[in-house]
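The complex is shown incomplete by one protein chain, all other protein chains being positioned as in the whole.
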Amino acid sequence: MFIITDQPLNTAEVEAAIARPDAGAIVTFQGVVRDNNLGKQVSYLVYEAYPPMAEKVMAQIGDEIAARWPGARTAIAHRTGKLEIGEASVVIAVSTAHRADAFDACHYAIDRLKAIVPVWKKEVWEGGEYWIEGSAAASEDEQAALDRLETLDPGSS
Amino acid sequence: MFIITDQPLNTAEVEAAIARPDAGAIVTFQGVVRDNNLGKQVSYLVYEAYPPMAEKVMAQIGDEIAARWPGARTAIAHRTGKLEIGEASVVIAVSTAHRADAFDACHYAIDRLKAIVPVWKKEVWEGGEYWIEGSAAASEDEQAALDRLETLDPGSS
Amino acid sequence: MVTLHIYFFATHREAVGAREMTLQVAEGTTVGDVWEMLRQRYPKLRTTRPAAAINQEYAEPDTLVHDGDEIAFIPPVSGGA
Partner (left out) sequence: MVTLHIYFFATHREAVGAREMTLQVAEGTTVGDVWEMLRQRYPKLRTTRPAAAINQEYAEPDTLVHDGDEIAFIPPVSGGA
C-alpha cells in the first residue's frame, strides 16, 4: 500500500497491509502536526502532493527497502489538504522477521520520503502562511540516506 | 501507560497515551507471534508475567527514556496468556518532538524490556513445548542496551 | 511542434496562478529549456532551477521532451512531518 489521500489516515489499515505470519516485528512511524515550529505557534498545516508520482516514488522506497533488508515489507500513506494539530500527515509501517531491521528500515523510509517524495507543506499561523521548502528532490541518492542513518545512533547524538 | 493484560492489545490506545501537541513523531513497535522460530513450526505461544513488578519495571524504562531523551513519552503494553500466530505480544509507543529520537528511544525500550521485564514466553509446537530463557534479568544495565543500539545501525549490520 | 502538459505545485502554482497548463514547444527542446521559457513568462517563479519530472519520473535538465509528455517542476519537497 502506497497511497496519497485527503482522508484522515488509518494507522491500523497501513499496518494490516504489511502483516504476515513470518514477520515478528512491526515498526510504525507517524508524523504528527505539532503546535509549534522554530518557536512559532502553528494554527494548521496544508499538504499538497503530486499524487501519481508521489505514490510511485513511495513504492520505489518500498523496493529499496526490500532490496536492502530482504523480506521487509513496507506500506506508506501520506495525507493531503488541511491538517489540524495532532493529526497524522504520514504513516509508514515496516514488517520484518527481526526487530532491529524493522527500526532501521522504517527510519530509512521516512528519511527517503522527506528527501524525494513530491509532497509540500504549508504552515499557517495567525497572520501568515509559508510554504516549507525542504530537500531539493532527486539530488539525494539512497546512500546519503543510509549514511545519515548511521550518524543517528543514540551514542553519538 | 505501562500495563500487563491478558486481553488483546489495542495499539491505538497505547499510542493515544503518549500523544501530545508538541510531539511531531510517534514510533511504535509491535512484537508479533511468528509462525516459526529457529526453523521449528510454532503452534502458539503462552506468556506469563509477574504483573505488578513487570509494570513497575516498564515504568522504570519510561523514566530512563525521559532522562536520556528529554521530552520523550513512552507507553508499553504486554499481553499474557495464549497468543496465536499474528497476534501482538507487546506494543511500545514513544513520542518525541523529532523523529530520530523517537526511533532510538523506542528501539531502546524494546531492548530494555527484553532484558529486564519479568515476562516469560513458552513456545508450543505440535508434540512439545518449551519455556524460552532469554536474558538473565538485572544483570544488564542501561549502558549495555545503549551500546548494543549503537552497533545496530544499518551501515554495519 | 511538441505539446506538453505541465504541472505546478506549492510556490510554483502560486507564482504561475495555475496548477496545470498546456504548452507547445519546438522539437529538440529540453526540460531545462521549458523551465527557462516559463521563467520568462512568469517572473515570480524561483530563480534557481528546481528538479523536474517527465511522465512522473525525475529527469535531468538536459532531457529532451516529447509530444504528449507530462512535465512537472518539483519545488524542494517538504512532506513527511
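In this document, chain identifiers A, B and C correspond to the written order of the chains, with residue numbering beginning at 1 in each.
The rule we apply is simple: a residue touches a chain if its C-beta (ideal position, glycine included) is under 8 Å from a C-beta of that chain, and two chains touch if they have at least 3 such contacts.
All values reported here derive from a predicted model rather than from experimental measurement.
Put simply, the missing chain touches A, B once the whole complex is considered.
Across B:M1, B:V14 or B:A49, the single residue that touches the chain missing here is B:A49.
Looking at B:A75, B:V90 or B:A105, the residue that reaches the missing chain in the full complex is B:V90. The chain not shown here touches subunit A at positions 24-25, 99.
In the full complex, subunit B touches the omitted chain through residues 31-32, 47-50, 52-54, 56, 78, 89-90, 110, 113-122, 131-139.
Note that only the chains that are shown with their structure count from here on.
The touch graph of the protein chains shown is complete. When the C-beta pairs in contact are tallied for A-C and for B-C, the bigger tally goes to A-C.
The innermost chain, defined by the distance from its C-alpha mean to the mean of all protein C-alpha atoms, is A. As a whole-number value, the distance joining the C-alpha centres of subunit A and subunit C reads 25 Å.
Here the CA centre of subunit B is 48 Å from the CA centre of subunit C.
Residue positions of subunit B touching 2 or more other chains, listed in rising order: 24-25, 99. Each of the following residues of subunit C touches two or more other chains: 81.
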